[in-house]
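This is the structure, below, for whatever I ask next.
All protein chains but one are shown at their positions in the complex.
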Amino acid sequence: MNQFSVPLSRRGFLGAAGAVGGAMALAACGGQSKPPTAAGPTGSAAGSAYNGPKVTLAFWNGFTGADGDYAKKMVNQFNSETPNIHVNMNVFQWADLFQKMPAAVTSGNGPDIGAMHIDDIPTQAAQRVIVPIDSVANNLKLKESDFAPAVWQGGMYKNARYGIPLDVHCLGLFYNKDLFDKAGLDAEKPPTTKDEYMAALDKLKSKNIQGSWVSPFQFTGGLMFQSLLWQFGGDLYSSDVTKATWDSDAGVSALTWMVDLVKQGYSPKNVGQDADYIALKNAKNAMNWQGIWQVNEVTKLTTTHIGIAALPKIGTKGGVWGNSHQFVLPRSQGNDNSKVEAAAYFVSWFIKHGADWAKSGKVPADNNLAKSQAFTSITGLKPFADEVPDVHFPPSVAGINDATAKMYDAVNAAVLGKADPASALHTAAKQASQVLSDNSKKYG
Amino acid sequence: MTTLAQGGSDSTTERGTARSGRVQVSKTHRRSLPAQIGFWALMALLVVIFIAPLLWMLVTSFKTNEDATRIPLSWLPRPWDVSAYRTLFGAGSANPVLRWFFNSLVAAAANSALIVAVDAAAAYALARMDFPGKRVIFGGVVATIFLPIFVFLIPNYLIVSKLGWLDSLWAIIVPSAGGAFGVFFLRQFFSTLPRELEEAAIIDGANQWRIFTRIVLPLSKPALSTLAVLSFLTNWNDFLWPVFVLFSPDKLTLPAGLAKLQNAASVNYPIIMAGAVVASVPVILLFIIAQRQVIEGISRSGLKG
Partner (left out) sequence: MTTSTVVRATPRVSRRAGRVRRSGPATPYLFLAPYGVLFVGFILLPAIYGLWISLHDYDYLLPHQPWVGLRNYTDLFKSGSRDGADFWRSIRATVIFTVFSVPLLVTIPLGIAMLLNRKFPGRTFFRAVFFTPYVLGVAVVGVLFRFLLDPTIGLLNFYLGKLGLPDQTPWTTQVPWAWVGLVGMTVWWTLGFNAIIYLAGLQEISPELYEAAEVDGATAWQKFRNVTLPGLRPVLLFVMTLTILASANMFGQSWLVTKGAPDNATRTAIFYISQVGLQQYRQGVAAAMSYVVAIILICVSLLMFRLFRQRDV
């Protein structure tokens, strides 16, 4: 800022703008100063304290909205507890993060710590945006037995650990209790099986309520489809992830069931983005397969009452879409060991405070924390912890999201009536298999 | 169309219209009553269409997140709530909207000034001088107008990073000044200026620089201000590039900053709308103040008289 305000004003070129720039440069200096803290290293992070010189760490993530508020609070707490480490958190939309972070890392402007989803880790690892952190995991004494297997595996790429699991977030059944009452359903007993689900829908329908809105978009239709796919015994990909298999009989049954909800009038046609959820909050939609991240919002609603339960079992077994946020360390140009140590310390601190993080609407990745009183006492989150054994995660393969996107296209086409479920899934699976083979060539 | 003095203030315009309604004033022909009614009805309809979404934006910014999507929809917040603004302006806010606003202002103003300065000189050479390679240069420059911005994204990122301009407003100010549009636009304009003007100046002993600065530029104020306004707005609204090259919360421009307020999984309408209100109100005020100069500046009336 300073650099540029000087030549501008010297040249008398846009004097006013230059002055603004100068003022801002001053403001920037003022804004950077850290709050003075007298607190020493705290006992709560006992075990792996940081004793190196004073460092400032940049922490980038996609925790927009309410997530970000919780993360900010925790970062502030960390900063005041740890005088020698100052963490600057920077939030982007996830989509932007994956443009910006690789670009910044290659030009030496990357952050010191990042957070991302497990399906992004392999791609970023293959592109050398993030580095293996086995040693950090070892130092933190992370044990595989403390985590759900998929979460633990999700942080691995080519036999090296790149991600330290922070949380699990998954779908649950959000239902409108007022509508349940209106239809004469027991608001404390949401449906858990297909029969109960359909019976509830029929009761709701008799009161002119479309009980289960189906979104044609990734949020939430695409996530709903994946859950159903697993419930019907299918999977997204073959076990070696060389073929997309969502066009199996299981997949066709899953998508057909969703499309039938629309055809039979349990859902309006042509639902827009987010409309399924907004309708739920407005007592227009009775049941929504929604993400855990909405828990905080629905428990605070003043005009209606939303219940939260585990997903019903429509197919033959349990199946829930899920994902996990994990900490990663971006590649850095220099070899500042104290920064790496400080970053490791921050990560361990954050994970130990996983119950606080869970309040933002997450299940802690660490099983012990997920069972702890601190977590289970949080309103609305318990059903999700119970689901964890049924949660399926995306496979750890570089570029996997390019292939999965085709599945979202198929769901969109089928739910909007542009193609029948079988042919939509089949076309998409064929394209995705081609993408997988391209990717395996590209990323090796 | 009208004999009223151009540039008269609104109050005089109003008086003038009122007068012309009562008595026949000069050549201005009076509109009949049905025509008047039709005109105002049309205007009212247009204003409703244009204002309704803006008003919705404004009232939404004063709603709670729950109320913003509550059905039945309501134009009045239930209750009025300023928490969206508090989030934006509150102490220690992660979203320094005012900073983004000033960043945008500085970047757009500097970018537009740079564009006008360099484009005018280049366009002048291309319009009024003969030199070897002129056609090739002009053709090559114009052809690049048609390349989608996407072509430049990655290469320019690498160049800007080599220059050390990442995460600085230089990246927003300078690269887009290479765009060919302004050169094309000004060259077309300069070509229409009468030759006699500069021939007279040459006889008076002026050189090209003098002709350019003393004759051509003053005569081209309308075109230059048009280009300045267009460039300013383009830069002001640019989204893809700033999101790509700016990182730090205090370095962002408004569009890049407002993008941070959005969330893929759920939309907090009040905050987004409050951000939009904060972003647009100053520009609208600027427009209301400057519009007469802009519009009447764009017109070349002085030239033809």
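Each chain carries a letter (A and B) given by its place in the written order, and its residues are counted from 1.
Here is the rule we use: a residue touches a chain if its C-beta (ideal position, glycine included) is under 8 Å from a C-beta of that chain, and two chains touch if they have at least 3 such contacts.
Just so it is clear, the model here is predicted, and its values are computed rather than measured.
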The one residue from A:77, A:99 or A:192 touching the chain left out of view is A:99
Hey, which of B:98, B:215 or B:233 is the one touching the hidden chain?
-> B:233
Considering the whole complex rather than only what is displayed, give the residues of chain B touching the chain that is not shown.
-> 1-4, 6, 10, 13-14, 16-17, 27, 29, 39, 42-43, 46-47, 49-51, 53-54, 56-57, 69, 71-73, 117-119, 121-122, 124-126, 129-131, 134, 137, 140-141, 143-156, 158-159, 174-180, 183, 185, 188, 199, 202-203, 205, 207-209, 212, 222, 226, 233, 236-237, 239-240, 254-255, 258-259, 262, 267, 269, 272-273, 275-276, 279-280, 283-284, 287-288, 291-292, 294-301, 304
For chain A, residues touching the missing partner are 11, 95, 98-99, 102, 106, 123, 126-129, 213, 216-217, 268-273, 275, 278-279, 282, 284, 399, 401-402, 405, 409, 412-413, 416-419, 431, 434-435, 438, 442-443
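One rule holds for everything that comes next: only the chains that are shown with their structure count from here on.
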How many angstrom between the C-alpha centroids of chain B and chain A?
-> 38
Residue numbers on chain B that touch chain A, as the complex places them | 65-66, 69-71, 94, 99, 102-103, 105-106, 109-110, 113, 157, 161, 166-170, 173, 243-245, 247-251, 259-268
Chain A residues within the chain B interface of the complex = 1, 3-4, 8, 13-14, 16-17, 20-21, 24, 27-28, 31, 60, 64-65, 68, 72, 89-96, 99-100, 103-104, 106-107, 109, 219, 274, 277-279, 281-282, 284, 291, 293-294, 297, 300-303
